[in-house]
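Only one protein chain is missing; all other protein chains are in place.
Labels for the chains are A and B, by order of writing; each one numbers its residues from 1.
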Amino acid sequence: MRIRIEPRAQPSRLMGWLSPLLAVVLTLVTGFLFSAFLGMNPVDAFHAFFVAPVDDLYGLGELGVKAAPLALIAVGLAIGFRSNVWNIGAEGQLTFGALVGGGVALWAYEMEGAWILPAMILAGALGGMAWASIPAFLRTRFNTNEILVSLMLNYVALLCLSYLVHGPWRDPEGFNFPESRLFSESAMLPVILEDTRLHAGALLALVAVGLGWVFVKKSFIGYQMQVAGLADTAARYAGFNRKRMIWMGLLIGGAAAGIAGLCEVAGPIGQLLPSVSPGYGYAAIIVAFVGRLHPVGILLASLLMSLLYLGGESAQMELGLPSAVTGVFQGVLLFYLLAADLFINFRIRGATPQGLRSPSKPAEASS
Amino acid sequence: MDTFTAIVLATLGAGTPLVFAALGELITEKSGVLNLGVEGMMLVGAVCGFAVAADSGSIWLGVLTAVAAGAAMALVFAVLTLTFQANQVASGLALTIFGIGLSAFIGLGYTSVALDGMDPVRIPVLSDIPVVGPLLFGLDPLMYLSFALFGAVTWFLYRSKAGLLLRGIGEAPDSAHAIGYPVIRIRYLAVLFGGAMAGLGGAYLALVYTPLWVEEMTAGRGWIALALVVFSTWRPGRVMLGAYLFGGVTILQFHVQGLGIDLPSQLLSMLPYLATIFVLVLISRDINTIRLNAPASIGQAFHPSN
Partner (left out) sequence: MSSMKRRTSLKVLCAAAAVMMAGGALADDPLKIGFVYVSPIGDAGWTYQHEQGRQAMQEALGAKVESKYIEDVPEGGESERVIRQFAADGYGLVFTTSFGYMNPTLKVAKRYPKVAFEHATGYKSAKNVGTYVARFYEGRYLAGIVAGGMTKTNVAGYVAAFPIPEVVRGINAFTQGMRSVNPDAEVKVIWTSSWFDPGRESEAADVLIAQGADVVTHHTDSTAVVQAAEEKGVWAVGYHSDMSSYGPKAQLTAVRHHWGDFYTKTAQQVLDGTWKSENVWGGIKEGMIDIAPLNEAVPEDLVKQMAAAEAGIRDGTLHPFQGPVKNQAGEIIIPEGEVMTDDQMVKMEYYVEGVQGNLPD
């Protein structure tokens, strides 16, 4: 008997909840075997990875500090992904948002006022949107593949920031080291939880999750975009404007990433550095899919991803594990999560013998 | 050796790992699958190849291992995306994260090892001819292999029946399936080939180009290989051209610096990416070029029952 994978008529709601659990269980089993293989006590390893990082208030704050940009970016990206707009340039949009928003902070460093921070956030959003508008324009005008353009622009944005921080924007009192001035108090996001680093950017991320939910579930344009994503031809028949979808998808993703970048420099970092993101723009793509492009799922996925990062550091400290092990472990969990989604849209069956198989459906899925 | 020959040789060297990885990804994408995990596959190929070469003393055994390791990584991706129908973009990114970690983990014991690398072929007499000699008859064996693979890939895509089938599947998997071709199986093979080639590219870096292993030594070349495939509009000849252009821009930039000409280095480093975007725009303006060469189903999951 061979195993067959068959599509479900309706995505399974039950599996929608069970599949991430299954992935986590599989990861735990793998982690258990892995730590035993490395000669460690699996319980200690589990504790170091998943409990120790968040066993105090500061740790919980850090969880939020890392989850906030991931959730914010992923919610924005998911809107594009739902309509088949493949923006994988969030890292560049984040960087450019940080650059423009941070530029406002540097320009206003001698000023005070409640207007500075909102202006920075706006500038960050506009910076991200500007960067995202390049692939949008090229796609709609010249039909240029947005995956590649947005990916290439990641490098260009990073080099722009590098140029500014090594040159014109470096701290005049900084002995030529590649760093900008520290932002003034008025240009820093307030901390919202005493004794942690959790800053107002986390609230922005929550707002984004809420807006994302409204956009996807309630708004007509959200519905249009999804239909456009599901079936290009159907959307065209229904008179939806594909170009508008592309612009919307990229601009929303760019704005979210730009704000996330601004929140990084105006939050935990407090100045412009040659590199302002430890790869949030890429990680957020995975978060978006692990969260199955649903705002609430994304929120949970971003917390999980954040915990994985923190767990890696904690495992180094408590168990002396090299940082390399963390990457392996993260990869494995992501594989399981991505694979487990199969059960939402498909069911697995033992196949019937050859003769009963419909001739138009050979069983290559089982290979 | 004169400066011209040196520049050309250096350009070939810088381009070769890109040629391997990009030709592999080209085949993968032609089948309709987008694997963004090239960087991860290159790294795992590099470290496995290096480890085996260091332990066995045989560079060629290392190269073979790298090929196998790259293919093994690609197999993970294939199982995820082709059997489990996971999203290709996310799976590719996850593969890169996994590959960076795994390669660092495997390589923990090998950072202190030095290898001799691979000697150039140097055909006697012929390689002594000025300019042409070292360029035609004095390269390292893997460069000759890259030329051979370029020929093979070109022949396969445009002259063989299997290549036609592969392109058909990338173009219209549903029709290919309806006629009775094993879409998933062929995509598996294409993805595995892509992985093997990425592993070979990694091996070139770790065993020939800078014979050493250090974490993340590919330093973004996997992403460049991905860009090259699109830059080439999915044509092997342009992949080669793009890879050497890309390599050549870096080398030229260094030459310009060494001659003391003053330009911000960040600006120069941007050039290859901007050039890729520019070429992309040029080629995609003409809808026919894209239609003729771009696999229509790229990045989309395919299930035989759809």
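The working rule: contacts are C-beta pairs under 8 Å (C-beta built on N, C-alpha and C of every residue); 3 or more make two chains touch, one makes a residue touch a chain.
Computed from a predicted model, the values in this text were never measured in an experiment.
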Residue touching the undisplayed chain, where the options are B:Gly62, B:Pro211 or B:Pro272: B:Pro211
Candidate in contact with the missing chain, chosen from A:Gly31, A:Gly127 or A:Pro178: A:Pro178
Residues from subunit B at the interface with the omitted partner, ascending: 1, 3, 6-7, 10, 13-14, 17, 104, 111-112, 114, 117, 205, 209-212, 214-219, 221, 250-251, 254-255, 257-266, 269
Chain not shown, touching residues in subunit A: 58, 62, 65, 162, 166-168, 174-179, 182, 197, 264, 267-271, 273, 275-276, 278, 310, 313-314, 316-317, 320, 322-324
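Heads up, the rule we're going with is that only the chains that are shown with their structure count from here on.
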Centre distance in Å when subunit A and subunit B are each reduced to the mean of their C-alpha atoms: 27
Touching residues on subunit A, where the partner in the complex is subunit B: 5-7, 86, 88, 138, 142-145, 147-149, 151-153, 155-156, 159-160, 162-163, 166-167, 282, 285-286, 288-290, 322-332, 334-335, 338-339, 341-342, 345-346, 360-365, 367
Footprint of subunit A on subunit B - complex, ascending: 34, 36, 76, 79-80, 83-87, 89-91, 93-95, 97-102, 104-105, 107-108, 177-178, 180, 182-185, 188, 215, 220, 223, 226-227, 230-231, 264, 266-267, 269-270, 273-274, 276-277, 280-281, 284-285, 287, 290, 294, 299, 303-306
